[in-house]
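Only one protein chain is missing from this complex, and each of the others stays in its spot.
Chain naming follows the written order as A and B, and within any one chain the residues start at number 1.
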Amino acid sequence: MAASRSDDRLPPLVWAALLTAAALMVAPLVWTLLLSLKSNAELVGNSGAALGGPYTLENYGAIFGNSSTMRWLLNSAIVSLGTTAGVLVLASLAGYGFARLDFPFRRSLFVLVLLGLAIPSQAVILPQHQLFATLGLHNSYPGLILPGLIGPFGVFFMTQYMRAIPKELDEAAMLDGASRFTIFWRVILPLTIPAQSTLAVFTFLGSWNDYWWPLISATRSDMYTLTVGLAASQMNYAQTSGLGFLMAQAVFASIPIFIVYIIFQKQIVRAMAGAALK
Amino acid sequence: MPGLQLRNIRKAFKGTEVLAGVDLDVAPREFIAFLGPSGSGKSTLLRIVAGLETSDEGEVILDDRRIDTLPPGDRGVAMVFQHYALYPHMTVRENMAFGLKNARVPRAEIDGLVTDAARTLEIEELLDRKPAQMSGGQRQRVAIGRAIVKKPRLFLLDEPLSNLDAALRLRTRVELAQLRQRVDAGVIMVTHDQAEAMTLADRIVVFNDRRIQQVAPPMEIYSRPANSFVARFVGSPAMTIIPARLADGGAFASVLLGNGTRLDTQVPTDGLPGSGAVEIGMRPEGVRVCGQGQGTTDAEVQLVERLGERSLVYARLDDGAAITAEDAGTTSAKVGDRVGLSIDGAAAHLFGPDGTGYHRAAA
Partner (left out) sequence: MTSAERRWQGLLFVAPFLLLYLLILIYPLLRGLWLSLYQVDLFGGGTFVGLANYARLAADPVFGQSLINTFLVTLMIVPLLTVVALALALALNRATRSAAILRGVFFSSAVLSVTIVTLIWRFILAPDAGLLGELWTALGREPLPFLSAPNLVLPALAMTTIWWSVGFPMLLFLAGLQQIPQDMYEAAALDRASKWTTFWRVTLPSLRRTTILVVMLQTAAQLQIFGQSQLLTAGGPSGASRTAVLFLFETAFGRWELGYASAAAEILFLIILAVTLTQYMLTGRVRAGEDGR
């Protein structure tokens, strides 16, 4: 990131404010980490104990022995990866169609898809719930994945990206005897890899963190995703596991997402630049 | 009939007509240049031949086969695009092999074809590079290579040299000339650079105003332009065309310029339009500067353009008609001078009221 005016230094007062803000930002995370490193017994009635030793990894050990957390992790992974793969496929196909091909009602259909950006998922939750009940898809992976595939953003994003690729390339491929699908698959798709990775990161983050749909669709604890599982744990933590264990679960559940974030920081920033431009 | 035939091609974009019934015959192995101002429909016609646009009407026939109903890849034509359109994610080798793969040519054969073409174009050492790792000139060659490997019956080039700098453009022009000796196929090249068209083409097709204005070999386009548009468009600096009146004469027409000067041309009187009003066209090399009163007529110098080995003198006759003349590189003419102009009437062209050109009898 190139800075404008990188030469002038921040005034000390601004620095102080910035560091205070950063401390406020980090404190909850550190607090959580500390709690997760304390034995449950020590924290009962005195969470302040987390500010001092001794620290232990026993809560993390317990997670690996806890079949339901591992099961939720697996569910989250399957749902998020499935959703991401599905979105990439559907959005790329549709994006190519909208960006390059002429077919009846193309404009109206594209506008219809754009309208979807203004439909909040809460507004349609009830009929969706009924629909999936009718199809017998609740408490199943397809049931958890399908609603994540219809976000119009991916289609919009891929359409815009593909429109920016010179049409001459498609034409050259046509003269090279490539079919429509070959052009899509062998010529255009490889050129969209940066867009694919951006879309993948956002879809993965969104799906991993989604709470609303799995809360409603996954009612059996073996089909919970990590978000729903953690919600259930925190609602009745008093009766079950201790505070330290709960916090270890939280840390554990955020590890994959932090890994994705750190690896794909560039894509996130780039996507933001695109959004600010539009 | 072998070669390419275009029959009554019409095309309109959203109600705006771009091509109004175009006919053209291209012989096998002929090099044709499409020349014309921008927006005159050159690219559109080329793209109709390629199959990238569909014509509203008309037929495209290549080697006795009607191809306008075929998809682009099945037409036996290859195209070199203005911006090359190399596939950025493929190496040169893959770029060249792509069309052959789609045509299901066996692997081993593809390798041979690609290697041969690369050798011809001297791009063997580039085969494993990607387009981004090459200079403009190298990309240009690869684009040509990608067309050659397919052994098409017709090459279509849309302003292939317009993205190169001047020096490279000249060199590539020479290479294109050599190349066409080696390939057994016709070539159609769109250009708006007349020097390019003149150097390379067997015949030039001049476009303007939705129509073909003239189809002829380069020198004929230059010396016997079919109409005043072609006459003005081809040749640099442009031909001087000024109004004149036919005077009575013999077998060859004589005209009076606006200032009364009489010129005897070599244009046969037969076939000239009846009425007296015509236009006369003179190339600068047919009008020489001389001393005042010593030439065909006098004129006042408006501008002197020194080109080194010669000078161009832009002058005005008494009646205000602008005329371009040539003089030695060492000319002493200055702006505001009155000079004489010696006009070579034998080299003059006449244009009828509808713009049709009339020229001296062919040698």
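Throughout what follows, contacts are C-beta pairs under 8 Å (C-beta built on N, C-alpha and C of every residue); 3 or more make two chains touch, one makes a residue touch a chain.
Just so it is clear, the structure is predicted and the values come from calculations on it, not from any experiment.
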Query raised in the report: Can you name the residues of chain A that touch the chain not displayed here?
Result: 1-6, 10, 14, 18, 21-22, 24-29, 31-32, 35, 43, 45, 47-48, 51, 89-91, 93-94, 96-98, 100-104, 106-107, 109-114, 116-120, 122-131, 146-147, 149-150, 152, 155-156, 160, 163, 180, 184, 205, 208-212, 216, 226-228, 230-231, 234-235, 243, 246-247, 250, 253-254, 257-258, 260-261, 265, 268-269, 272-273, 275-278
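One rule holds in what follows: only the chains that are shown with their structure count from here on.
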**Report entry** Where chain A and chain B are represented by their mean Cα positions, the distance between them in whole Å
**Finding:** 58
Requested in this report: Within their complex, state which residues of chain B touch chain A.
Outcome: 50-52, 71-74, 77-79, 81-83, 85-89, 98-99, 102-103, 146, 150
Report task. Note which residues of chain A are touching chain B in the complex, please. Result -> 166, 168-169, 171-179, 182, 186-187, 190-191
